[in-house]
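For reference, the structure I am asking about is given below.
Shown here: the complex without one of its protein chains, the others still in place.
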């Protein structure tokens, strides 16, 4: 955020809108000429921290950036407050703060090299490499140092940075993670999603392009650079399926509408006779609406979500611990009883939740349960910033679709095909395996950037044939 | 809860399921022979308090009751922890704890009398009268003292109480507030709604009847008494419209399905040409589904709710404070643009939120906005336990339907009729004004119990003609 | 405190000065015409609670009282916040708050009677009986109700109370516990000790007399009443020895000087050849100074107290737990080595600390250790408000002086005699066993008020012969 009074307020609101991208912790850095750089980092939700007058007063200035943390690679043990971004570094020409969305696949190697040269890391976060690379760059200003640093970084990165006078945004050459530009009054905003622009009343200007760096200042407005070798973009298709908020706009279309369209495609690909189409709330809701509209089978809220559920409910006894998902979800027993139910969910990862939900539905007296999944089988881990379990823990990595159906114990189980998914996101001809338009590694095993560190730790890529 | 190991766990889970009935504070009392009565009362959500091993260990025993507080009558200033139920009293024959759902309309009078006789009140809660009346009863056991006390109480009350060995439940003679009985293993549960039975895996046995008292003990099971003059029941119709959870069962039917049916009736009573039917989330969702199904106009999530919104976000600047509902809701701009939108909400109370939502929708480029409200105009305050503003602040108390439409600035505004609402809850012939089956005072001004204290403070009943 | 702006500030300062009388918790009640009665009660030290602008702003008014809690009789388990005084009651003629210093010896009996009549106790504190007795009195104003109530109470009590317009102070007929009156500007203060008058800059006017009640208002100043049968006073001699602060004035003399004089008497009664007189800090310091001055043996700080020691240091391992007093005290090894040391302490209760201190001194290389104790052997528990262990745990209840010497393992052990103590507090002729001037039950077993409740629980008085 740059060019507005009390930028920290705007940053806090934007982070609140992006809370779904990370709930563990959040941080904000601001700068104003009188107080220099100010910083606040806290565990927990934005609304529980960056709210009180008391904290916000410690963050003065017309320029600021922030970050919400979603634990991905990095910390083996518990996250410590020093792992929370933005990271700050004082350079000879002044300070800079950076916030990184994504994941660096050669971080082990970079860290080793930097330590050998005498850098001292303060966090367990891979993203800290970027600020050390910048500190060691021979370039004379911060945007140039940032280019220098990011050319050494492999992986997925949408980075937002700030100096005393400039706001900087960069997307990696493939544009795996999103980054958008907005305008509010005389100020400018950078954000992962458009829903953060909406909350601050900013107008959505455009997406930052893959491989683009923008340097924004009140004097010069938005200057665009292309510091990397040009490559064809590979945006993360999982942002459409799951990660982005349904009210954000990706590729010119509402994410909600894309998800509804996935439901439509799924109804075409995998129809079944039934009485009700019920979403697994809230993630399956848009696809269930689409499925119902395409199939003509009535949509119904067969499962109700407890809106007061947080992550802190600790079940005290064994007896209760086994209730599992019941704390979060309850079946609408009177509605479900005796019905053939199509359950629509966004994905099956480990399969444990799906299994429990199926049991709840059958306990409540449903006649049949049919699962319809709004994404292809998740068979490969993501190394670009989405937190997925190791390959062995992914149900689809070890079972065929029929084995999964039997494991989940449902009457039928169908996933949308990769081609169906591409059609739903607007690629009418489906996926071109030679030049796919998206990063779909979690479904296909086709990783557009080689996961160097993970391979060094023993991860094996799919056979080329696959 | 009685007759289960670690009753406090069951009570906590049940309160969590009932959190929508009160978010300000919660309390649990238990008893076991070794430690006697134990109590914990906390501000905030159940999941943030009654969770840690540390607190739950302080609540041993096979019998327990709890309460979640929703500030109604009583405290003028800030609630203090001593206002949080259950209330406890030590009597000559042993202690008892009570939790009261509802509101006492002659509490001022009772309190004055009790103080004159030398009782010392510890809270500002009207419900404390009950325990003092019990302390002063001449009867020799607690259930008899409770009958004695409740015969002096006017208003709406579903009361749950416990002694060292018994669980007691009572509904007032009109049965205004709900109370249900469940069975889990060898134990028994009393709860305001069936969703609390579901979460603990209890089987729904039956509703406690209006004017009934049940006394439950492991030895004698459920004993039923009728301590009051028999009257025809007047259950709160607003529980169907708004207060109860959609997955609870009232009168044999899922609340969700009743609300969907309200949408169906509303589509019949107030059709309009449009492109989309959108709920105001989450309260308008079931009625919007029903409206869409009856009208054939597609259902769509035009407004998205931020699931990380709590009540604690303090907007720090004037500029941001005015954003109001944007912190909680965002419009799906790409979806709404250029469309004629039917917005379905559950009620219009003050009208301020409705107005802001309409503005958001129009800002996002909607062509027309039509409001459809799943309840009749709320023109009278509730004195029986639902927190409503004073009469002057109710939009429908001062404006006609057309004035409200103009005030909200929408193309059309329609409320379901009182007859339509009765039909939706299953009274095929609509409302019989002579012997209405429900308490519908908030819509009709027809108060089944005279609000004594409020009338002493100047409240005027409607003319009989109305 | 009455008659000053922001009385709560004065009360907080006074409680801070009286912190040695109770560290567990503190409370303040104030009244002003606009806000009525306000109250704040907190666990922990005054300085950690009644300090912030935020809390003090909640306590407006020109009249207020407070209390610091020292757990005595009453709570069997952990103290709860509702046990913290002042206690408040709303009566038909307005509210009153009371704070009680001392202990009621017939509380069991009073509580039983009050519960039978329908009073509901909120705390486990015996002092709550007083406010219930007041609530049930037939008298028409609060001072009269208070007289009525206190005539039923047996034991030791200095009570401070407030109504909307009056400050009230009462001492029991024997005047066991202290209570003093001070004047600051146009206002009046009541306090247990004069050190609380000093801190608020108040002038010490006089002690409230045994059996006296004062009712203070801005209009009428100090009115004095004598509601009880006149009796000869028996002030607690232990206040001189241990309980009061050394800078307070009791009976016209500084407590410090009395304690120094005890040291002088002790040196006369129990001389010994040695190199150094060392106090056990800080309680033995004044007597050690007196002993040194009378004996001519140099005074030295052989034991140093860690001034950062609180009660919260939890030793984490067994190994360290055994270090015991070392966390609080350290020996000045270089000073003590090879010396014959006289250790002066105020009292020996259980003997455990004395034993550890002796070991520390010998470990550090002292040649001999001589204990001199500035009070007679503590052989009887106090039932009048000083927290002492049960009789069986008092070392002097089960051992002769020589047995104690041998148990502590020191070269010599001498206590001041009861006559010597009386001389030090100014009774030149020593103690008259027929009409002793002080309550010295902890030393003599001569209880001036029969401990009714404790006797019902099995406590046996000394034989009259003793």
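Lettered A, B and C in written order, each chain numbered from 1.
Just so it is clear, contacts are C-beta pairs under 8 Å (C-beta built on N, C-alpha and C of every residue); 3 or more make two chains touch, one makes a residue touch a chain.
Because the structure is predicted, anything quoted here is derived from the model rather than measured.
> Please work out which displayed chains the absent chain touches and list them by label.
A, C
> Which of these, C:230, C:298 or C:389, touches the one chain of the complex that we don't see?
Here the residue in touch with the unshown chain is C:298.
> Tell me which of A:47, A:69, A:132 or A:370 is the one touching the absent chain.
Touching the chain that is not displayed is residue A:132.
> With respect to the chain omitted from the figure, which of A:118, A:296, A:338 or A:458 is a touching residue?
A:118
> Which positions on subunit A touch the chain that was left off?
These residues of subunit A touch the chain that is not shown: 81-82, 89-92, 115-122, 131-132, 135-137.
> Please output the residues of subunit C touching the missing chain, sorted low to high.
5-6, 9, 12-13, 16-17, 19-20, 23, 45-48, 51-53, 56, 195, 198-199, 201, 245-247, 249, 252-254, 256-257, 260, 282, 285-286, 289, 293, 298-301, 304, 306-310, 312-317, 319-320, 323, 326-327, 330-335
The rule we apply is simple: only the chains that are shown with their structure count from here on.
> Using CA atom averages as chain centres, what separation in Å is found between subunit A and subunit B?
Roughly 37 Å separates the two chain centres.
> Provide the list of subunit C residues touching at least two other chains, using ranges where the numbers run on.
none
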